[in-house]
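Note that one protein chain is taken out, while the other chains of the complex remain in position.
A, B and C label the chains in the order they appear, each numbered from 1.
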Amino acid sequence: MEEIRPLVHRVSYFETDQMGIVHHSNYIRWLEDARTDYMKQRGVSYREIEAMGVIMPVVSVACSYKQSAHFDELAFVSTRIRFFSGVRLVYDYEVSGEDGALLATGTSEHCFLDRETRKPIHLKRKLPRLCELMERLAEEDKTED
Amino acid sequence: MEEIRPLVHRVSYFETDQMGIVHHSNYIRWLEDARTDYMKQRGVSYREIEAMGVIMPVVSVACSYKQSAHFDELAFVSTRIRFFSGVRLVYDYEVSGEDGALLATGTSEHCFLDRETRKPIHLKRKLPRLCELMERLAEEDKTED
Amino acid sequence: MEEIRPLVHRVSYFETDQMGIVHHSNYIRWLEDARTDYMKQRGVSYREIEAMGVIMPVVSVACSYKQSAHFDELAFVSTRIRFFSGVRLVYDYEVSGEDGALLATGTSEHCFLDRETRKPIHLKRKLPRLCELMERLAEEDKTED
Partner (left out) sequence: MEEIRPLVHRVSYFETDQMGIVHHSNYIRWLEDARTDYMKQRGVSYREIEAMGVIMPVVSVACSYKQSAHFDELAFVSTRIRFFSGVRLVYDYEVSGEDGALLATGTSEHCFLDRETRKPIHLKRKLPRLCELMERLAEEDKTED
């Protein structure tokens, strides 16, 4: 399997708060950028998934903060699929700083909805080829341990 | 005409930056909240306008910053229509602090698009009653000077 | 004990995403607004805590999304202290919609740092009266069950 590059994010001034560090809510947004980028590297485009009538809202999100990030520093967000069942998808994330230190870990959980009806769908029925691909990706991420 | 109350906004922690003041980009968002609230007070719901198939994207925005706002302070945003022609709408804003001091002034300019085709529309043809109401509001805001 | 009012938040247009719902990252910000407001109602000002040289960074945050919120709807965020030890503080949150439906639940965990040195502190030593007050609030929130 090809190596997946972490998302590289340069911390913006507007992401800082009056503590002089990145406001914690921004990490939640970095995780989103990271899974979008991760999927794209593995051949799956969120934009296309939505165009095919499927949305993937966040069911839950969690983030643990280990060290602060600061303005103009680089943050690296690596992503992997922890679980995929066709109705539920869970990503794990690690955010690292320029020196490799762990800044944060995160998790997000997603379901699949029909874009029009907003009803839950089983990806296998709606987008079987995507479902197969996702199963394979999940398998690969698992065996990497 | 009934008195229009300014939007009251309590500054959030996440709106501050490492200068210890509200990041300037947030004011742009306050202006949006302010015009939404202003229109609602005058009987026009953005939500309903969109439901009727019209969107009002921002064509331009400008903001001048006079004094800084800080975490947990109140900001008051007053809104008025400066110009309305059926194809173009301009709002003016004033942002004041708790002590009445002027924090910022702003302007936003909007057009009207068909929500589906994204083509410009003349509000008179698409939503004539809303157009009449907007004309009246613009007139009232003018005579207030 | 006096009744604590939930934070009332009117959903802004800029909080929506292209799914037509509030982007999940905004809830993390609502939780922050909610705990600030909760503490203020109980006599504790974040602004003053920082002025006294103590910051309370977020150590972890989690949010589970039950139902979507939409532009211009009201959201109500209720807060309670789940745990307080003098070195660690955990809040629980419930976000409800206009009709009382549960939109989300959340948790945030905080530590106490010296604002200058950024070293962990025990609140009892640095701000003993605040520490006592927090202990009492935590106790009251517990007995409410």
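Note that a residue touches a chain if its C-beta (ideal position, glycine included) is under 8 Å from a C-beta of that chain, and two chains touch if they have at least 3 such contacts.
All of these numbers come straight from a predicted model, not from anything done at the bench.
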The one of C:23, C:42 or C:80 in touch with the missing chain is C:23
Per the whole complex, from B:21, B:44 or B:90 the residue touching the absent chain is B:21
Given B:60, B:117 or B:143, the correct residue touching the omitted chain is B:60
Residues of chain C in contact with the chain not shown:
13-14, 16-21, 23, 25, 71
Could you list which residues of chain B touch the chain missing from the display?
18-19, 21, 24-25, 28-29, 32, 50, 55, 57-65, 68
Could you pull out which residues of chain A are in touch with the chain that's been left out?
10, 12-14, 29, 32-33, 36-37, 40, 45-47, 71-72
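As a convention for this text, only the chains that are shown with their structure count from here on.
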Pair of chains joined by the greatest number of C-beta pairs in contact
A-C
Using C-alpha centroids, which chain lies at the maximum separation from chain C?
B
Rounded to the nearest whole Å, what is the centre-to-centre distance of chain A and chain C, using the mean of the C-alpha atoms as each centre?
25
Chain centre separation in whole Å, for chain C relative to chain B (CA means)
29
What is the distance in Å between the mean C-alpha positions of chain A and chain B?
34
For chain B, which residues are shared contacts with two or more other chains?
13-14, 71
